[in-house]
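Every protein chain of the complex appears in place save one, which is left out.
Our next item is chain A:
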Amino acid sequence: MTLAVFFGCAFIAFGPAFALFVFTVAKDPLRVIILIAGAFFWLLSLLLSSLVWFIAIKASNSQDLTLQRGLLIFGVFFSVLLQEVFRFAYYRLLRKATEGLAAISDDDGSAISVRQMAYGKLCLCSAENSLVLLGFMLHSGSLDGRFDQMSLCVSCAVAGLGFGIMSGAFSMINILSDSLGPGTVGIFGDSQYYFIITALMTLALTLLHTFWGVLFFEGCEKSRWWVIAAVVSLHLLVAGLSLLNPLYEGSLPPVYGITLLMGVWAFFSSGGSLHSLNALCTRRKAEGESS
């Protein structure tokens, strides 16, 4: 039973993320780096928010359980806000790197001499030049080597996926290793569905982070601040819904509803349309008929 639960929950929680990784990220080294850097930024945000929570815990009375619970809830919301701040920071980093690249590539095309850059610029050690070089380095490994709108959009999806994977891994991995056993779920009266609900929530959050990544970056690009506010407030809403948690009916369906909504919004926001969906289906049908 334990091995079945382990594999079941692992596939539920990480299956779609893994599929996304294999089909979109793994073939381009640039995207792998963006993914890992996204995971790193999420980790940094978690670190800072845990630091704040830890200080609050240590400064308070450890016997008072309601206070501890209150501090944990505060920790949850603070962490959500900090994650969004770091998402913004990552957006700025990616943007600066690719902007610098685009500025240089205009003259020379995609092959750039490092020495030209070195001698032309003032100081190679400045952070800005490092970012330019980072951008060049990253993009020279990419498939088409040029920066364009499409690649920024893909980068934001990949960044969101990085956030999602790391968030999911941190929530799920310890629980997965515990689910290998031995043990009995709910022996003290807790819910029996602990593992599967955790897996489902992790899946939802991974997908949500990906969609939020796309929306957030689009919002920043086009300076639509209401999109950013919507993303942040929806993240807070999802975290708040999870606070209802032993009452799974109250948390899981709304979260999945929000996930679907975000998915549709991200799809249309990044340039998809009903027409392209239709074309995809008919082309597939046509190919199926012809073969």
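By definition in this document, contacts are C-beta pairs under 8 Å (C-beta built on N, C-alpha and C of every residue); 3 or more make two chains touch, one makes a residue touch a chain; residues count from 1.
We take it that contacts and distances are computed from a predicted model.
Asker: I want to check something: the complex is missing a chain, and I'd like its UniProt protein name from "Proteasome subunit beta", "Mannose-1-phosphate guanyltransferase alpha-A", "Presenilin" or "PLP-dependent transferase".
Answerer: Matching the unshown chain against "Proteasome subunit beta", "Mannose-1-phosphate guanyltransferase alpha-A", "Presenilin" or "PLP-dependent transferase" yields "Presenilin".
Asker: Can you tell me which of A:2, A:60 or A:177 touches the chain that was removed from the display?
Answerer: From the options A:2, A:60 or A:177, the contact with the absent chain belongs to A:177.
Asker: Quick one: say which of A:12, A:32 or A:153 touches the chain that got left out.
Answerer: A:32
Asker: Check each of A:54, A:225 or A:268 against the chain that is not shown and name the one that touches it.
Answerer: Of the listed residues, the one touching the omitted chain is A:54.
Asker: Would you write out the residues of chain A that touch the absent chain, in ascending order?
Answerer: 28-30, 32-33, 36-37, 39-40, 43, 46-47, 49-51, 53-54, 57, 69, 72-73, 75-76, 79-80, 83, 111-116, 124-125, 129-130, 133-134, 136-142, 166-167, 169-171, 173-175, 177-178, 194, 197-198, 201-202, 205, 238-239, 242-243, 245-246
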